[in-house]
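A protein chain is absent from this complex, but the other protein chains hold their places.
Showing chain A:
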Amino acid sequence: MKTTFDYLYDTYHQDVYQYIFYLVKNHQAAEDLIQETYIKVLKSHQHFRGESSEKTWLFSIARHTVMDFFRKQQREKNKWFGLFNKEDDWLTVQSTAPLPEEILVLSEEQQLLYAQLDKLTLDQKNVIILRFIQAMSIHDTARILEWTESKVKTTQHRAIKKLQQLMGDNEKG
């Protein structure tokens, strides 16, 4: 098990951690979630059949782990704040955690862009992180998200348009 862990950690850890972090924007939560991801991966690594690349398989497990986390969070929230949220509301995740060091040193404009990511739906955020921050291809992004490639393209287009509008609004404001 240690050998498999070492291999996965050395090969993919930084990328998977970064993906999870940009989704949840909280180090503590990201650490818990990557730990959970490794547990799932180590339990099923022997069953990995190589139908997708190991990297997309790992990211896919991480994505499901994060989605479960958001769903649990939403259920907790619903207990206290009600269930009125329309279908898309819960898919928008707002972060309240302090900015990480890597972001604090950025220009004001880049910090704003980082903050505006929270205003995207979770699907849009997933596409933006995978395509631009992780620099993944449309094909790999589609495999991780279990979507068609055309859906990735459409979601990416809408996300960029929304970010453009949000950044524009902020400049005007």
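Just so it is clear, a residue touches a chain if its C-beta (ideal position, glycine included) is under 8 Å from a C-beta of that chain, and two chains touch if they have at least 3 such contacts; residues count from 1.
Keep in mind that, in the parts below, contacts and distances are computed from a predicted model.
Colleague: Looking at UniProt, which of "Ferredoxin", "Cell division ATP-binding protein FtsE", "GerMN domain-containing protein" or "Dipeptide transport system permease protein DppB" names the chain we cannot see?
Modeller: Options "Ferredoxin", "Cell division ATP-binding protein FtsE", "GerMN domain-containing protein" or "Dipeptide transport system permease protein DppB" narrow down to "GerMN domain-containing protein" for the missing chain.
Colleague: List every residue of chain A that touches the chain not included in the displayed model.
Modeller: 1-2, 5, 9, 13-14, 17-18, 21-22, 27, 30-31, 34-35, 38-39, 42-43, 64, 67, 70-71, 74-75, 78-79, 81-84, 86-88, 90-91, 100, 102-103, 106, 109-110, 113-114, 121, 123-124, 128, 132-133, 135, 146-148, 151, 155, 158, 160-161, 163-164, 167-168
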